[in-house]
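A single protein chain has been omitted from the complex, and every remaining protein chain is retained in its original position.
Letters are used for the chains, namely A, B and C, taken in the order the chains are written, and counting of residues starts over at 1 for each.
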Amino acid sequence: MSSLLAIDWGVIAILLPLAGGTACVLWPALSKPAGLISVTGVVLAIAGLGWRIMENGIYRHAVGGWGAPLGIDLFADGLSLIMLIMTALVGLGISFYARRYFSPRDAVRFWPIWLFLLAALNALFLSADIFNLYVTLEMTGLAAVALTALTGRIDALGGAMRYLLATLLGSLAYLLGVALLYHDAGSVDIATLAQRIQPNAAVWTALGLMSAGLALKTALFPLSFWLPPAHASAPAPVSALLSALVVKASFYILLRLWLELFGDFAQGASMLLGLLGAAAILWGSLQALRQTRIKLLVAYSTVAQIGYLFLIYPLASAGNGIAAGMAAYLAFSHALAKSAMFLAAGNLMLFGGHDRIADLDRAVQRLPLTVAAFALAGVSIMGLPPSSGFVGKWLLLDAAMSQGRWDLAVVMIIGGLLAAGYIFKVLGYAFTQAEVPHDARAVPAGMEWAALLLAIGAILLGFMASEIFALIAVDLVVNADEAGTVWTA
Amino acid sequence: MLQWAFDTMLGFGLLWLAWRALNSSDLFKAIVLFIAFGLLMALAWVRLNAPDVALAEAAIGAGLTGALLLAALARLGAMTDQNVSGASAYPVPSAQPPAGSHFSRGLLILLLSASVAGMAYAIWSLPSYATGLSMDVAAHLDDSGVGNPVTAVLLNFRGYDTMLEMMVLLLAVLGVWSLGGLQQQPEKPVAAVLETLSRFLTPVFILAAAYLLWVGADAPGGAFQAGSVLGAAGVLLLLSGWRPRVRLMQWPLRLALTAGAGAFILLGLLTLLLEKQFLTYPVAQAGRMILLLESLATVSIAVTLAILFLSVSSGHKEKSGKGEKK
Amino acid sequence: MTNAFLYALAGSGLFVLGLHALVMHAHVLRKILAINVMGSGVFLILVALARRSGETTTDPVPHAMVITGIVVAVSATALALALMLKLAEKSGQAVLPDKHGD
Partner (left out) sequence: MQTLYFALALFLLLNLCAGMWRVLRGPTTADRMLSAQLFGTTVVAILLLLAQASDSPALRDVALVFALLAAVTAVAFVQRVWPEDKESERDRG
């Protein structure tokens, strides 16, 4: 058993999808099996990593044996681990959906890019080096753009183009911040930076640039202009990947920087992020309510839900552990619910050939599992008990109340009501008969189940809040033991 | 004093070229100015004592990006049926900034100047003395297997970044392929002078690439530079009408594309198994391993860049009829 | 102050010039050029600041980072150009179909 524990699961989780993606390029005919094997392998590797972290505490691996600050360190604590688990599970669900979704011609294109995206996400969540994070960010961005354009339809191409420009701009702003931090403190390793950094003009500029760039990539209102066209025009599994995982990647980096580097002195900036988050909730929900197409509705809902993630910044004074826990929990919950929603929307589109909400035409009778998936995911998005969305938002609400932030609390409640509005709008039409009945195509059962299982996951996560917080806390204890020591190989 | 004058002029030249390149009314002019901008950037790298970067910029920034942009512009002109000749070759009506009120324009300019000033202040306020990681690099250079510190950082100390970098290149090709693939297009007849030129130049390019690769261990140069020069040779061949045989477009091409990435993955797995440490080279073998990695990476980079150029320049099937109609 | 500052200042100027053009111009090719100019600005700052303490030492790490960055930039440029061409092929123009007006 201990030999299994000695394996470097973190490295495996990066190398496996990279190898799978490369194999897909070499032997395109094997794309689908190579993809499914790699994704399943990643789930196992992440399980192994989680086990290792439970046993040994924080995972740190000095790539090349040099150790920070000269080399690059891989690093995983509870927060990274939760994000990795989220990626692996949601990725697995979406992969099984994609297995049936894509035609053989598209599958050859989808699988290698998705595997590289998975590798990039794993590498990102495992990185402890801000320049390495830049490289993984670029890799994530290029892969996401390539996937968005997969259908080659004109709206997808336009969405992808806008997305590419936005993501490149975001990365450049982030890189400029990296440059300033490196020249201020002489390191790109987060732990080393945390020790050396002092609030001065360069650090503040870096903070502004990095936050703006990452907020653009995370689509924080009003920098969210690129998200709806890209997420709504991509193929359904890709939309699910983008909304569930890709926006979380840049959010994670921002959170990590805030927790480790900037949080101590940037109170004012936290307030600004929180305000933008509140605006995102209201604006995104209202826009979602106005949409007549399911995928656009779900995409705007993503804009709104990202807003909740940013409410954590002004409420973080309760302590790093709690803030990280809330953020990880909310992100995980949203990833499960939103991927289920996009997959369900994909099923509805495949079934009816369109995604007009008004013409859903009693989908509930013909696609009961899909509508159930949409409804369950909706329960979590609305924040009704016992879903994970309820627990996450309850925690936020609790924090807001205890700090006297009634304004934020009111925004959260309004956001929940609006979410109920747009979700019941879809469900309502799913129960009624359309004026013009139309043909319907069969949807493979596997695709329906993939959506439903992810939605059930979003509900079940509601019973696992204590486990998530325990994971974060385990690391805090370990952290206290080794406080101040920079562990190198 | 003269150095100051030189640097000041270069700095202003860069800003001015960038300004004109981004705001000229004609797209072709914009691209030519951008190529000139790349040339000056390389001079700036030289002045900043970064010959490795200057090499990369000379090969990629000034050379390949320019060729890519020109090829894309030509195709764009063919697609959108714009007037392609004459004084203002590519006038773009929408190139002018959208009409905004003077107030918002002024506000924008104020905002942008303020951000330059803010950044300048931030840069000014940095501690005046910082060596960064140069000490650490110098201390471990002997164990890295190469004598050129930049190569040591790229291939050894931060080799993991370079590994991901190879994946980024591969991703770009996959992304371009997924957009519509690599359909061949009947080419216009190539002038004899071009054919002769490419026949003479290609060996020189290959020689230069090999030289850069070899010398990269101890002097400026290395895989990225060598790969770009080799890729430029490919671009030159493609431009003079050479097309790889269909047979070559299958697995030999795929093998060449993935050689660099594959080498990194295999080495990563191997080191993980043998040394229990990802991408750790044994000191005695480090030099040879780096050379092997670099050689494969050079091939991959070259093929990737050539493919990217081919995809952008000869694009998609629907648009290929133009040359034949004549 | 050394003349490395000059280049760092030029770099921030390039960054902002590129940002301005990226926001103001509708044509995609110009936006791509703008992104490239911004990238050059960032790279210039990254390398120039390594020389600010004078001629004594050269820090190779930013150089390696910039080489990495140049390769990312050319890959992204190629992808963007291919996307632009495909968009132009479908829509007949290389302007983002947009309702937000940028």
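The definition used in the following text is that contacts are C-beta pairs under 8 Å (C-beta built on N, C-alpha and C of every residue); 3 or more make two chains touch, one makes a residue touch a chain.
This is a predicted model, so every value here is computed, not measured.
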item	value
Partners of the unshown chain among those that are drawn	B
Touching the absent chain when the full complex is considered, from B:Leu22, B:Ile35 or B:Met119	B:Ile35
Option from B:Ala208, B:Ala223, B:Leu293 or B:Ile307 whose C-beta touches the chain left out	B:Ala208
Residue of B:Val116, B:Ala219 or B:Leu269 touching the missing chain in the full complex	B:Ala219
Touching the absent chain when the full complex is considered, from B:Ala74, B:Ala138 or B:Ala210	B:Ala74
For chain B, residues in touch with the removed chain	2-3, 5-6, 9-10, 13, 17, 20, 24, 28-29, 32-33, 35-36, 39-40, 42-43, 46-47, 51, 54-55, 58-59, 62-64, 66-67, 70-71, 73-75, 77-78, 83-89, 188, 190-191, 194, 197-198, 201, 204-205, 208, 211-212, 215, 219-221, 225, 229, 232, 235-236, 239-240, 313, 326
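What we mean here is this: only the chains that are shown with their structure count from here on.
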item	value
Winner on C-beta contact pairs when B-C is weighed against A-B	B-C
Whole-Å gap separating chain A and chain B, where each centre is the average of the chain's CA atoms	31
Overlap residues in chain A, where contacts from two or more other chains coincide	131, 135, 138, 142, 145-146, 149, 152, 180, 182-183
Touching two or more other chains - residues of chain C	15, 19, 32, 45, 49-50, 52, 61-62, 68, 72, 75-76, 79, 83-84, 86
Partner chain C, residues of chain A touching it in the complex	131, 135, 138, 142, 145-146, 149, 152-155, 157-158, 160-162, 164-165, 168-169, 172, 175-176, 179-180, 182-183, 188, 225
Chain C contact footprint on chain B (complex, rising order)	3-4, 7-8, 11-12, 14-15, 18-19, 21-23, 27, 30-31, 34, 37, 41, 44-45, 47-50, 52-53, 56-57, 60-61, 64-65, 68-69, 72-73, 75-76, 79-80, 92, 94-95, 97-98, 108, 112, 115-116, 119-120, 123-124, 126, 128-134, 137, 149-150, 152-154, 158, 161-162, 165, 168-169, 171-172, 175-176, 179-180, 222, 224, 301, 304-305, 308-309, 311-312, 315-316, 318-319
Chain B-facing residues of chain C, complex	3-10, 12-21, 23-27, 29-30, 32-34, 36-37, 40, 43-45, 47-53, 55, 57-64, 66-68, 70-79, 81-86, 88-89, 92-95, 101
